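Reviewing the structure listed below.
Other chains dropped; remaining ones untouched in position.
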Amino acid sequence: MPEPVVEDKRISLKEVTKKIPNGAHIAWGGFGYQRPPEAFAMELIRQKKRGLRIYTCGSEHDLDILVGAEVCLEFEVAFFAIEALGLAPNLRRRTKEGKVRFEDYSNLSMALRFLGGALNVPFMPIRHLLGSDMLTKARLRKDKAKVIDCPFTGKPIALLPSVQADFGVICAQRVDPEGNTQIFGIKGEDNEIARCAKTTIVFAEEIISNEEIRRNPDLTMIPGLYVDYVVEVPFGSWPMQVYGYYDYDLPHLQMYVQQCRTEEGWQEYLEDWILGVGSHEGLLKKIGEKRLKALRADKVRGY
Amino acid sequence: MTEYTSTEMMAVCGSRAVRDGERVFAGTGLPVLGALLAKVTHAPNAVIIYEGGNVDCQNTDLALSVADSRLCYKAAASIGLIETLGFLMMGGRVDLGFLGAAQIDEYGNINTSYIGEFESPTVRLPGSGGGNDIASSAGRIVLMFTHAARKFVKKLDYLTSPGHLQGPGSREKLGLIGGGPSLVVTDKCQMDFDEKTKRIRLKSVHPGVTVEWVKENVMFNLIIPDKVPTTPEPTAQELEKLRSLDPQGIYLGKGQR
């Protein structure tokens, strides 16, 4: 009789990034300052990927470095800035250069598009967007949204095309080798993203055992059935935050927003913090033990 | 009278717009300061919701992001975006939403997406985020931004989030369940909306600001009532509590008082 095999989906950040072809469409997890795939964004830059299209509600520093390095210039997205600190500097510049193309949606629209993709239905209805230019002004899609008369109420309702991207990428606190994923704190739209993609990648701060997962099935936000690759990346969302693990690096973000207002400043940042360090490990070394320790979360407060 | 900055005046006006017991959707920045101030003054039972997924927050530290870990602290629930913008907001369960704007028109329609032509914009702004969702479904909307003539335009460069659209009945025709904008707070004045025409109207000018100044700094025909009162100044208690909410001056600014 054959023995059950525990499927091991672990892979390194470098290797998993190699699996992303140029031109891939990626549903991008994280929300605002919370759990964005920063280490992955940086590795995409190091590997000089081109022509990506990203689908997300809102992201910030992670997307802005991808725009700066011209890895991704097409977005179906709701929000793009560095919250509380200002507009995203590379985005601002690349937009003026006419290089970036947006398909604009609202946050709920994008989350519902992922939900529709997860359910494998072609669209989701929404009461919003009606009356907005988002409904009518399109750049990337012929079928950005459709308005129909609801067959039940007779009133107009918007239908949004579901998203089933080539890749879904999220950062989580804990995952086991089979991909069973625990997310603590807010989930943003990550549960939907992990379920709507053709290939799903989970980056986690910590790998835990399958036994640990099965001890508390209520905590599994994403069953391993949806997950293709598992990547352990401590501080994988730096300079942003992961609830329960570390806080955002505010001085670094302030420096970023300031310095990258010019192309020269950005090129310097790119060299100093992404290319020059060579790898995520190199980056952590550059940040330094002391700084990382200072960012670590108080376990009670979670930040 | 305690001295105060125009930023503090805005936060206090925002605070006063919150009624006790209301469910309030606040983005980061001055709106959240206003909502938090309301909670520690006249509206202790206001319930604050952030779109990232935190519900009924009781955080003690100020958040930079609507998804900030600080907002999980003692929250009643920590779920996701479909919870907050879907079940709660589109579900019609939110009383008040705060929004910012780069441009508004005389019906309170909002642009937070582009400055310039859509085909070749000069500036890409943050976009809708949850703004369109909030503007479509919240019971009422309070808009907050610093006053500049270029922000009050006859025609928006891009309509991101619906105000009163083309006037009376136009929201209802599209089935938008929210009441639309009810108040605009700037660092110079407050505006509300004429019930009949749904057009924007001067409500009060902040101390030291003239009606004439406001008129000149709005690029459409603002409704100006015969008598325009002066906005009541922040009380000493309001200022004290407000400053204690942002001791580092992240949103209120440092030392500019």
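Here the chain labels run A and B in written order, and each chain numbers its own residues starting at 1.
By our rule, contacts are C-beta pairs under 8 Å (C-beta built on N, C-alpha and C of every residue); 3 or more make two chains touch, one makes a residue touch a chain.
This one's a predicted model, so the numbers in the text were calculated from it and none came from an experiment.
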{"item": "Subunit formula of the full entry, expressed with the displayed chain labels", "value": "A x2, B x2"}
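Going forward, only the chains that are shown with their structure count from here on.
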{"item": "Averaged-CA centre spacing for the pair chain B and chain A, given as whole angstrom", "value": "28"}
{"item": "Chain B residues within the chain A interface of the complex", "value": "28-29, 51-54, 61, 64-73, 78-82, 85-86, 89-90, 113, 118, 120-133, 136-137, 158-162, 165, 170-171, 174-177, 250-251"}
{"item": "Residue numbers on chain A that touch chain B, as the complex places them", "value": "31-34, 57-58, 77-81, 83-85, 87, 91-92, 95-96, 98, 100, 102, 104-109, 111-112, 115, 126-134, 137, 153, 155-157, 184-192, 241-244, 247-248, 250, 297, 301-303"}
